[in-house]
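In what follows, a structure is listed as C-alpha cells, so that the remarks can point back to it.
For this depiction, one protein chain was excluded, whereas all remaining protein chains were kept in their positions.
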Amino acid sequence: MSRARVGGFRPTVTEAIAGVLLLLLVVAALWPSLLAPGDPLAVSHADAFQPPSLAHLFGTDESGRDIYTRVVHGASESLLIGVLATAIGIGLAIVLGFVAGLGPRWLDFGTTRVVEVLFAFPGLLLALLFIVVTGPGVLSSTIAVGLATAPGYARIIRSQVRRTASAEFIDAARVLGRSRLWITARHILPNVTAALFVLATLGLGQAIIWVSSLSYLGLGAVPPAAEWGAMLAAGRTYIANFWWMTFFPGLAIVASAAAATVVGRGIQKRNRSAS
Amino acid sequence: MPSRRFSRPRAAVVVTAAVALLLAACTSGGGGSTGEPSGEPVTGGTLTYASGDAEPSCLDPHVGGNYPQALIATQYLESLVSLDEDGEVVPWLATEWDASDDGLEWEFTLRDDVTFTDGTPFDAEAVAANIAHVQDPATASSTGYLALAKIKDVVAVDDHLVRLEMSAPDSALLESLSQVWVAMESPKALERSQEENCAAPVGTGPFVVDSWERQDSVTLVRNEDYSSPPADVAEATEGSDLPYLDSIVWRFIPDSASRYAALQSGEVQVIDNAQPDTIKSAESDDAIEELDAPRPGASNRIELNSGKAPFDDERVREAFIRSVNVDDGIQSLFFGTAERSYSPLSSVEPLGLSLPDLFAVDTDAASALLDEAGWDERDADGYRVKDGERLTLDFPVSTNQSIPAEQSLFEQIQADAKTAGFEVRLQPLDLSSWYGVLAENEYDLVSAPYTKVGPDVLRILYHSDSITPAPSGYFANLAQVDDADLDELLTQASATSDAGERASLYEEAQRIILEGCYILPLYDQQNHFLRSSSVQGLRAMPTVSTPTFAGAWLVP
Amino acid sequence: MSGVTREASEGPVLDVRDLVVSFGGRRVVDGVSLRVAAGECVAIVGESGSGKSVTARSVVGLAGEGARVSASTLRVAGQDVLSLSGRRLRRLRGGVVGLIAQDALVSLDPLRPVGREIGDTLALHTDLDAAARRARTVALLERVGLPDAELRAGQRPGQLSGGQRQRALIASGIAADPRLVIADEPTTALDQPVQAGVLRLLGQLRDEGTAVLLISHDLSVVTGIADRVLVMTDGVVVEEGTPTEVFERPRHPYTRKLVDAVPAGRARGALLSGGGAAAPPSAADVERRDDRSLSADEPSNPTFDGAGGSDEGVLVEARGVSRVFHVGGREIVAADDVSFTLRAGRTLGLVGESGSGKSTTARLLLGLEHPDAGEVTLLGEPWNPLQEARRRPRRHLIGAVFQDALSSFDPRWTVGAVLADAITRGRSLRPGPVRTQIADLLDTVGLDPALAARRPLHLSGGQRQRVSVARALAAEPRVLVLDEPVSALDVSVQAQVLDLLDRLQRERDLAYLLITHDLGVALHMSDDLAVMQEGRIVEQGPASTLFEDAEHPYARQLRDAVRL
Partner (left out) sequence: MPGNRHWLLLRAGGVLFVLWAAATITFFALRLVPGDPAEAILGGPGSQAGPEALAQVRREYGLDQPLAVQYLTYLGRLVTGDLGQSYSLHKPVLTAIGEQFGATLTLALVSLALAWALACGLAAWSVRGGRIAWAIGSGLELVAAAVPHFWLATVLILFFSLTLGILPPVSVPGPLGIVLPALTLAIPLAGFLGQVMRESLLTAMESPFVTTARARGESEVRIFWRHTLRHAAIPAVGLSGWAFGSLISGAVVVESVFARQGLGRSLLSAVQLRDVTLVTGIVLVVALAYAVMTLVTDLADRVIDPRTRAVAE
C-alpha cells in the first residue's frame, strides 16, 4: 500500500474533487449570488413542496423557497460559523498548547490537567452547558462549539510542540548558541503552525457538523435563516413525504465535512513526507 | 330537572356544534370523534399511544395544567360533569346540580357508588379536598385555578351533597367543572408529597397509573371495578363492561417523523400532533385513520401586544393585519386540514363570532395607515422608520406549543410583513424562556393557544384583570387589551344566567376584540390524531377534545 | 518434515542462476547466480542499493511488492520457487528456508513475547502440540545461547537487550530446522562483542550442516565465517572467491574500494577513500598496531591525558563530571565521574556499547545537560555548569555533528538557510547576502554549491552529514563533538566522511571528541581512546597501546571482538 502514503505532491483524484468542492463552498460563502441568483427567503405559496426539477434543482420547501438557493446561501452561514468556531477553538488551544508545551514542568502539569478536565466534558455537553448559561442563538452556539473543541486541539498542539522542542535540530540550534526565544520563533512556531493548518481544515468539517447539530436541536441558527442544520431540522418533520427537504441540506453538510477532511489529510500527508 | 335551565339556550347552537363534529368525522374518513365503530367490541389487549408533546413533569393536571397533562389524565381522572356530543352538560360523578337564583350558591349531588382506585370512597369531602388542592398556591395550578377562581368556599352538606359558595355568579361554572384540569382525585392520595402524587395520581377513571418510566412511557392498566362513565357514554355502552383494553402504554416520541414512522410500522396504534402532510397521506392509506378534534375555547390566533409601541397605535395594528396573507399559507402548509378562522373563539364554540371582512388583505390600505401613523419612511433594508426608529416587531415563538407548520406560517407572515415594511423578528424559544420574554413584556406578537370549555375563555383572555399574573405567574391577556367596556361586557356575561343575554354580550365582546385589531385569528387549535384502523371506539371528549380510551378496543 | 534430516542432500541447497529482479522496469538485480551447499556459508557483500537483500529475499518470494522476478534456475532444496503456489510457498518459508532479518527490535513483533513468535513457526511447520512447542521453544532459545530461556520466552523484544533480541530472532528463524538460513545483516546495529557472538552462532549452524546465506555491508563481519564471498554492486556480482582471495587480492576496482574503505586497522591518517595501498585486515594489522605501540610509552592511568601531562593545547577539560537521570522512580547513572581532556589537533575516541553514557557525555560537553557533579572547562574558563546566557557568547567555540543528520535540520529549511543561519549567527536565514561564504563552506566539505537550494530531505546520507559538518564549521569552532557521525552510512561513504573529518582536523587544528560504537572507526580516527561502560570510563589511553595492557574485562572483550 506504500503508494497510498507517498503519492508525491500531485493531488489524487479524491483530493482534486474535494478541493473543487471546498472551492465551490468558499465561493458560495463569499458570493452566493454567483451560484444561486435567487433570494433564499423568497416565499411562494404556489410552489411549496415541489420535488427536484429543472426549475428547482433540489426542490422547494414548505414555503416554496428554492432549496438549492437556500443550500448555496446557507454555505456562508454554515461555513462562517464553522470557521469562527474552529478559529475560537484553535486560538484557545494555541495558548494552552504552547503554555503546556514550552512552560516549566509544573505549568505543563497544571495546564495539561485543566485541558484534560475540559476534554472530560463530552463536546456537546460543554456546548450545552455554555448555552444554558448564555441562552440559545447562533453566536453562543458558535462560541460553545469553539470552546468544546479547544481541549482536543490543545492536546494535539501540546504534543506537537513537545515533539518539535525535543527534536535534534533544536539541540543543533542550541549548540549554535541560539536563544530560547529565537528557537521558539524560528523553529517551533513555524513547524507547529504547519500542523495547525491541517488541524483547522480537519476541524472545520467537524465544526460544521456540530453547529448544525445544535441548530437541529433548536439551539443554534434561527429560522428562516438558511443554515443547513436548521433546514434539516425543518425538513425532518416532512421526511415521510418530502425527502428532498432533508436530503440535500444533509448532503451539503456531509460533502463539505468530507471534503475538508480529505484536503486536510492531503496536506498532512505532504507535510509528513516533507519532514 | 335543574340542568334544563341551561339546555334551552344551548339547543340552538348545539346543532352547529354537532354538524361541525360530523363534518370533522367525514373529512377524516370515518375516524371522527364518534368514529362509528365497526363490529363488536373485543376485550383485552394493550394499546400503545405516542404523544408528541413534551413529557409532563407531573401527571396530576391540577399542577400547572397544560394540554399534555389533560390528554393522559383523561384516561384515569373524571370530573363532576361532562358534555355530550351536543354540548349538553350531562351528569358524571355528580348526578344532578342546582344553583341559587343569585347564582352565588351551587349544590351538587354526588354518586354514592364510586370509589377511587385506592379504595377511598368518593364523597363530598373528596370534592372539597380537590377544590382546595387546586386553589392552594403551593399546588401552583394555572388553568384549574382560573377556572375555579370564583369559588369562595366548599361545604360538605352531607356525604354526597356538596355546596359551592361563589364570590360572584359564574355562568361558566359547569363548563369549567367539566374540564379534566379540575378532575377529582383521591383525597388520601392528595395528602402525599407532590412528587409522589405527580408520579401516580389516583382517580376514578377507566384506567389506573401503573408505572412511569421517565422519558419512555407511562403504563396505564385497566381499572377492574370501573363503574362511572359519563351519562351519555353509559347509555351508549349499556351493559358492556368498560373499559375493553387491558392496558395502555403511553409513550413520548417528540420527533414527529419518528412518531409517524412508529405508527406506520405498527409500533404504536395512536399518535397525536399529527403533521398536516402525514394526515393528508393517511387519507389514501386504509391502515391509518384520522381523528380530528378541534379544541374548544379560543381559536389559534396571533395576539398583537397593544400594551406598548408600536402596537399601542390601532392604525399600526390594522396595517399589520391588513398586510399579511394568511389564507394561502394555511392552504399550502396545512393541506386543507385546517380551516381559516376569523373569530377569537374555536369553531366548536357555539357562541363564536366570525368577521371575515376585517381580515381581507389590502396592502395599499395598510401602507396608507402606516404613513398616517407616522411610519412614512423606509430604510436601506426596506423597513419603515419613524424618527430613527425601525418598525420592528418581536415575535417570540414557543417551539413546544407551535407545530412546525405553524412556525413555517409565521415565517411566511414575516416575509409578507417585510414587504409592508415591518421587521418581524421571529425568536423560537423553549417554553421557559418564552414565558420569560412574555413576563418581561418584550414581545409585540405572540401566539398562545388557550383551551377552556365555553366562551368564558374570553374573560380570561381579554379582561384587563388578566394582565396581572396568576399565582403560577402566567398572565392570559397577552394582547393586553385594556378596555373598560369590554371588561364590563365580560363580567356581565359571566354573571348573567340568561342564555340569550349571555350570547349577545359575548358577541358584542368579540366584536370589540376583532374590530380593535387586537388579534389575528388563524385557525382552530389543531388537534389531529392518527390511529391504526385496528383501533375502534376511540372518542374525543366533547369537553376539551381529549381522546378517551374508555370505550376503545383493538381489532385483533 | 523437510530439512529435519541432515544426510548430505544431492546437489546444492540453494541454486540460483541468472536471477533478475526489476521494479517497474528498473533492474535491481541483474543476472545474479549463486549456489549454497549444505554446511556451507556464502556471503554477499555490498552497499545499500547493491541489490543484495533483494537477491536474498527473492529466494523465498519476498522480493517485495510489485517486484518482477525471473531466473533460469531458482531452486531451494530441489523445489522450483518461481513455480510454487501460495500455500506451497508458505510451506517453504520457515520450513525449508529460515530468514533472519536485521534489527530484531523491529523484525520481531514488539507487542508479542518472543516465545510466541518462535511458537508460531513451530505451529506452522511441525505437528507438535502446544506443550511440546513450548518445550521446544525454550530448547531453541537455549540453543541460540540465551540465558534463562524460560523467562526470556515470556518477554517482549523491548525487554531484551540487542544481542538477546537478535538471538531470539535467529531462534525463530531456525525453529523448524530449515535447510537454508538467510541472514540479512544479522549484526548491524549491534555492539562489536555481541556481533562476534551472533556470528559464532551462525558458524555453529553451518558446522551442523545448515546452508547459510549471509548478507552484509561490512566486510570485516563476513571474513570470519564465510566460505565464499560474493561482492555485489548495482545488482551485479563483480567478484567472487574465498575471503582471503577477495580481501588480499581484490581484482575488481570496486572491491578494492570497499576493502580500502574498511577503517579497522588502517593507519591513523591513512586515506580510506581511493588510493592507499590495499592492506589485508584482521590479524595482520593488529601486529602493525603493536609496532606503533612500541614507540608510545606513556603510563596508562584512568585520568590519562594525551601528551605527557603538559597543558599545551588543552581546549576542553572535563573533571569528575556526573549526571543521573530519574525515570519513573528509577535512577539511571548516565555519566559517573567522567574526566578527560581534549587537545587541539587531537581526537579522543569514546567507545562503548549503546546506553553506556557516551551520548550523555557528549551532551554534557555541549552544555545541553547540566552536570550533577564535576565541571567542564573550555579554554580554561568555566563552561558547564554555567548559565546559558553566559555560555552563549562562547558557544561558537564548540560545534557538533550528530548521528542522524536529517533530524538535526529543520525540515522546512533549505541547506542554504541552514548555513546562512549558522554564518550570520542566527541573524538571517536568507542565503543571498552570504552566498559566497556558503559556497566556500560547501566547497570545503566537498559539496556542489548548487545543493544550497535543496532541502536536506532530498540529499543523500553522505551529503547530509557533510552539510552538518559544514554547519558546524561555519561558526569557526575550536572543538567538534562527533556523535556517531558515520554509523548511518555505507562503508565507502563512511570512508569519505572520515577522510573529510581527518583533513579538516589537520587543516584547522581542531580538537575532536569522536563517539562511536564501531571500534574500527575509533581506532582509525583516534589518538586517544576512552572506553565507557555503565557511565564510567573504564579504560583510557593512547589508541595504539590501550588494548594491549587493558585490565578491564570489557576492554578485553572489545579487543577480542575486533580480532575475531
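Structure notes:
Residue numbering begins at 1 within each chain, and the chains themselves are lettered A, B and C in the order written.
Note that a contact is a pair of C-beta atoms (placed from the backbone, for glycine too) under 8 Å apart; a residue touches a chain by one contact, two chains touch by 3 or more.
This structure is a prediction, so every number in the text was calculated from the model and none was measured.
With respect to the full assembly, the chain omitted from this view is in touch with A, B, C.
In the complete assembly, the contact with the undisplayed chain comes from B:D216, out of B:E191, B:D216, B:D285 or B:E515. Only one of A:G123, A:G177 or A:G203 touches the chain withheld from this view, namely A:G123.
Residue B:C198 is the one among B:A94, B:V127, B:V154 or B:C198 that touches the chain not shown.
Only one of the listed residues, B:S57, B:S100 or B:S167, touches the absent chain: B:S57. What subunit C contributes to its contact with the hidden chain is residues 57, 60, 62, 90-95, 97-99, 101-103, 106-112, 117, 120-121, 124-125, 156, 158-159, 169, 172-173, 325, 327-330, 332, 355.
Remark: the residues of subunit B touching the chain excluded from display are 50, 54-55, 57-58, 137, 140, 194-195, 198, 213-216, 251-255, 257-259, 261-262, 264-265, 267-268, 400, 430-436, 439-440, 469, 471-474. Counting over the whole complex, subunit A has residues 1-2, 4-5, 14, 113-114, 116-117, 119-125, 128-133, 135, 152, 205, 209, 212-213, 216-219, 229, 232-233, 236, 239-240, 243, 246, 250, 253-255, 257-258, 261-262 touching the chain that is not drawn.
Methods note: only the chains that are shown with their structure count from here on.
Mean C-alpha position of subunit A lies 48 Å from that of subunit C. Chain centres here are Cα means. That of subunit B falls 89 Å from that of subunit C.
Multi-chain contact residues, meaning those touching two or more other chains, do not occur anywhere in subunit A. Taken in their complex, subunit C has these residues touching subunit A: 65, 363, 366-368, 388, 391-393, 395-396, 398-400, 402, 404, 407-412, 421-422, 425-426, 429, 455, 457, 468, 471, 475. By the touch criterion stated above, subunit A contacts subunit B in their complex at residues 41-43, 45-46, 48-49, 62-64, 135-136, 218, 222-224, 234, 236-242. Remark: subunit A residues 2, 167-169, 171-180, 182, 186-187, 190-191, 194, 274-275 touch subunit C in the complex.
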